[in-house]
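A single protein chain has been omitted; all remaining protein chains appear in their positions.
Per-chain numbering from 1; labels A, B, C and D assigned in written order.
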Amino acid sequence: MALLEVKNLGISFGGLRAVNAFEVKIEKGQLYGLIGPNGAGKTTIFNLLTGVYKPTEGIIKLDGVDITRKKAIEINKAGIARTFQNIRLFKNLSVLDNVKAGLHNNYSYSTIEGLLRLPRYFKVEKEMNEKAMELLKVFDLDKEAEYKASNLPYGKQRKLEIARALATNPKLLLLDEPAAGMNPNETEELMQTIKFVQKEFEMTILLIEHDMKLVSGICEEVTVLNFGEILCQGETKAVLNDPQVITAYLGE
Amino acid sequence: GCGKKESTKNEGGSSEGSAVFKIGGTGPLTGDAAIYGTAVKNGMELAIKEINEAGGINGAQVEYKFEDDEADAEKGVNAYNTLKDWKMQMLIGTTTSGACEAVVAESHNDNLFQITPSGTSINSVKYDNAFRMCFSDPAQGTVSAQYIAKNNLAKSIAVIYNSGDTYSNGIYENFAKEAKNQGLEIVAAEAFTSESNKDFSVQLQKAKDAGAEMVFLPMYYTEASLILAKAKEMGYAPTFFGCDGMDGILTLENFDTSLAEGLMLLTPFSVDAEDEKTQNFVKAYKDAYGETPNQFAADAYDSAYVIKAAAEKAGIKPDMSVTEIGDAMKKAMTEIEFTGLTGTGITWGEDGEPTKEPIAVKIENGAYVFM
Amino acid sequence: MRHLQKTTKSNFITYGIVILTAVIIQVLSSAGAISSLIGGLLVPLCAYMILAISLNLVVGILGDLSLGHAGFMCVGAFASAFFSKMTVGTMPDGLRFFFALLIGAAAAGLFGILIGIPVLRLRGDYLAIVTLAFGEIIKNVINVFFIGRDRNGLHFSMKDSVALNLDSTGEVIVNGPQGINGTPKDSTFLIGMLLLLIALIIILNLINSRAGRAIMSIRDDRIAAESIGINITKFKLMAFSISAALAGVAGVLYAHNLSSLVASPKSFGYNMSIMILVFVVLGGIGNIRGSLIAAFILTLLPEMLRGLSNYRMLIYAIVLILMMIFNWSKGGGRLKEMLAERLRGLRKPRTKEVK
Amino acid sequence: MALLEVKDLQVYYGMIQALKGISFEVGQGEVIALIGANGAGKTTTLHAVTGLLPKKAGTVTLGGRDITKIPPHKIVEMGMAHVPEGRRVFAHLSVYQNLKMGAYIRREKEEFSRNLEMVYQKFPRLKERRNQPAGTLSGGEQQMLAMGRALMSQPKILLMDEPSMGLSPIFVNEIFKIIEEVSAAGTTVLLVEQNAKKALSIADRAYVLETGNIVLSGNARELLNDESIKKAYLGE
Partner (left out) sequence: MSFLSYLINGVSLGSVYAIIALGYTMVYGIAKMLNFAHGDIIMVGGYAAFLAMVNAGLSPLIGVLVSIVVCTLLGVVIERIAYKPLRMAPPLAVLITAIGVSYFLQNLALLLFGADTKTFKSVISFKGISLAGGALQISGVTIVTIAACILIVVGLSLFINKTRAGQAMLAVSEDRGAAQLMGINVNKTIALTFAIGSALAAIAGVLLCSAYPSLNPYTGAMPGIKAFVAAVFGGIGSVPGAMVGGILLGIIEILAKAYISSQLADAIVFAMLIIILLVKPTGIFGKKIQEKV
């Protein structure tokens, strides 16, 4: 059974049909790409998958469970975590606390235990710190653990967002243009990291990206979206050589 | 006019040696009740200056200090404590009931003699160390109802009162109680609050619809002036009956006094009174502060003279302790008989209440006429 | 963890300051070196400091502007004063005051949950106005409550005290706008300081725990917080109700310090709420220790300025404006930089810079 | 003389020095690329030039006039336009209103309609969405709007902060074509780009920024073939 199964997903804004009849099946452990021209509806699909927008029709199933129209929190608990096209970090928290916020639901003690500083508080906080540092190390952010998140340079902020999403221990990770604003070397490094995450955490990843080097480099399959509709879907290499995709999206 | 306060100095009199009495005063000098505190401060200041010129109390000069309490209980206690640090021996205060109730608990602890010029609520003089210069709320409310019934002024009465104000509410309640006894019918009792004290159309409309012949206004004159203006605009002309807070309406700057024509009120003091005492006071006050005194100023002025009278009766000396003075004054207060601006032959009971008869006046041709 | 150590250290400095202040004042006061004015201000100071830190939980930590904090204080004050008046003489003073504290905190906390309904739907200035409205409603409604007691039990009215129909043994306990008179004077400076310390521990421990992190992440980015599974409803309500309960405790202190308690605009209206907000902003939004210091200074300032008589509130206003400008403007920033540079010789910079 | 001249520019964020005394110049009609890694100080440079950030030291001259202390709106009136990082579109205003804001310093009606036509022709998507609130545009669409808005003022010199960020490959080519067009029409361009390859291929000259210092500069074609550049910024 596929980890993510989307059928006939659609949404309109006023008169604008932003996404129409979107379908996708992503297997466990896959690294899947979502590409398409600007305004094609990619980010909107992420928003539908994560409960930010409610679809007008369609079904979303995660690991066989119907999560359509569930609230954002429930969807996260069900196993989807994401990053945002416009970075959304907890700006005033430290880098470490950003990740620890992501650990919120997986490491638990009651508020009373926290207020009274009972032993469990210290035990769980210690575990959280260890886990968070472990994640930060993956993204080479451990040295900046105590910085305020907003003081990080852009590229590191993007990485931190991924670390935070991973901290929620998702089954499916959604990345919205993770390489935007990075130069080719930084992109290269990021590709390695994403690959590493896929392997190390046995993660299923769906990503949006305009950097074709990244897409062709790590995505196993892609879907191309155009004007809210699926233009092409399949194995990466084949799709990127599809003449339709070239005229609509890639150019040259 | 503006800017007429020539002096904001708090201390007056001479302060040579320690042979002076220290009298404190408290009341709101800022905030929206500042007008009352300022009047009390001025009245008290005027009296103490005169007393000092005339040789002081028991041969000792009097020093005084007035502290702002913003008409608030907590600030009132702060003001009281500030005065204590200054070594106050007696207190004229506080001006407003709410603050007075908090302060009197403190002064009771210290057994410090206190006379409030204008704190009208029952609890303002709850303890034996506290006396009152003005009428109490029950006195005013009850007497008003009795007066109206006795003179057959009206049968159906509407009341407009400030439900958020201790003074207004206190008078209203006692008025209502007594009205029942007197067979008067309260056809409408409409409240307002200090958050909505601009528009009185509804209250007046209800009074009118209920067919009230008289509207009783237990409130201060600033709000009453708006009510009178609105009633005129509505073409509604019942008899208006006020209480002592109404005094001052005629001297409200730029106020069209014709609006107050026919207004009746019970007041212990009237600037138009023809006795020499009042006239001298009014003149001296005008000279000093550039404005016409109201009843708060008169009560404060009297309070200072009451202290003088009682102090002389008790024979206290400035070097006595606060408690000694307190005990002596308490006793003396019940023994003196005082005649001042706000009444003649006033005596006090142990409960701190004065025996004062309110005088009913009516406004005719822009002046008070005794009835 | 270094991180944990750093915040813990900072927290203990705050506790230390509070305890030290308490000890110094207690020593001075038993030596008779404290004026009546300061002596009288001690309990209100504790109450204001508790109010400031509790409001900071909502404004600084949760990031919602609340203009109705005095309302919660009002609820705590009236609920507890009512209880104390009812039970005076039936139990030891200490026990009664303990129950009064619990009741005040619980009542205010309950109202904190009640206001949760709008809080969850509204944002920014729309929320601010609703909290303001809420505070005004509380004050207005308390002003029409009349409760009396006689041998037939409790009587209740929303009209006036006459309508209570008390018999000769009757006593009006809550008298509408005249409030509650004669509340036992149970508050002392030491109790106040103890409560302040407890409030501080609650708030600082909350901030540095799982729940606090959740609350702060909601402040920084609501959508991102939802996306990582943080329950907005739960934590917003938690912040509001804890903050309200602590404000209620401040109200209990306040009510049991003055013998007359009235829900006047001055003591429980929006002006008071704004006053508390001033403490929070001046002390630094989200900075708990700063709130304490600001509340302390700004409560004392007008009293210290009494010598200036009528100019005092004017000067207070000017000082307030100048402090804000000093804190936040470019010019003020430069001034601060200069001061910091002077200090730098003494101390190494605390924050690490991004390379 | 160069149109824009920057000398010994130093900028601080509080205690952090972001620019450590950089100098560069942009000649009339040139396309200059400014490249560098994340956090090198590119955005900071542009902000300081347009006056959005205060300068600790150094001078900036535009057309021979010292603009170091001149406020941004005056600099814009002198013919400088800036496509800022993060796009900064007026989120609640429509696309059309945003473009109108771009023409704030141009009062002429005719000029306005001509420029509007030009922008709509370069970015047909904007014409399609002219009544949509800018805040609801997709990332790429907002980027187009930010560019279009800057062009509406008919600038003498155009500063662009990563104009290709978030654009689809086909549109990245398009945007560089547009930059060339704009340049050909006589506008001087200062371009900050992560896509160094594309930037260097259309630029005349380039500067390389590293942690607040200019470490390298020269002819763009030459830099494109420079080994160290290739390694550090072109990913080859």
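We adopt the following convention: a contact is a pair of C-beta atoms (placed from the backbone, for glycine too) under 8 Å apart; a residue touches a chain by one contact, two chains touch by 3 or more.
Quantities reported herein were computed from a predicted structural model and do not represent experimental measurements.
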Chains still shown that are in contact with the chain withheld from the display: A, B, C, D
Candidate in contact with the missing chain, chosen from D:17, D:38, D:97 or D:173: D:97
Contact residue for the chain not shown (choose from C:20, C:33, C:86 or C:141): C:141
Sole residue of B:30, B:97 or B:114 that reaches the chain not shown, by the stated touch rule: B:30
Residues belonging to chain B that touch the chain removed from view: 1-5, 29-32, 34-35, 37-38, 163, 190-199, 201-203, 205-206, 209, 222-223, 225-226, 229, 233-235, 252-256, 291
Residues of chain C (touch criterion as defined above) contacting the omitted chain: 59, 65, 117-118, 121-123, 125-126, 128-130, 132-134, 136-137, 140-141, 143-144, 158, 223, 270, 274, 277-278, 281-282, 285, 310-311, 313-314, 316-318, 320-321, 324-325, 327-332
Interface with the unshown chain - residue positions in chain D: 50-52, 71-73, 76-77, 81-82, 84, 88-93, 97, 100-102, 104-105, 107, 133, 135-137, 149-150, 153
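Convention: only the chains that are shown with their structure count from here on.
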If a chain touches chain B and chain C alike, it appears here: none
Centroid comparison with chain C (C-alpha atoms), farthest chain: D
Most centrally placed chain, judged by C-alpha centres: C
Euclidean distance of C-alpha centroids - chain B vs chain D, Å: 73
Between chain C and chain D, centroid-to-centroid distance (C-alpha), Å: 50
Numbers and ranges of chain C residues touching at least 2 other chains: 354
Interface hub residues of chain A, defined as touching at least two other chains: 153
Residue ranges of chain A in contact with chain D within the complex: 13, 16, 35-40, 43, 85-86, 153-156, 177, 180-188, 210, 212-213, 248-252
Contact footprint of chain C on chain B as seen in their complex: 8, 10, 29-31, 67-68, 70-74, 77-78, 80-82, 84-85, 97-98, 101-102, 104-106, 121, 123, 126, 163-166, 169-170, 172-173, 176-177, 193-195
Contact footprint of chain A on chain D as seen in their complex: 35, 37-39, 86, 125, 132, 136-141, 143-144, 162, 165-174, 194-197, 231-236
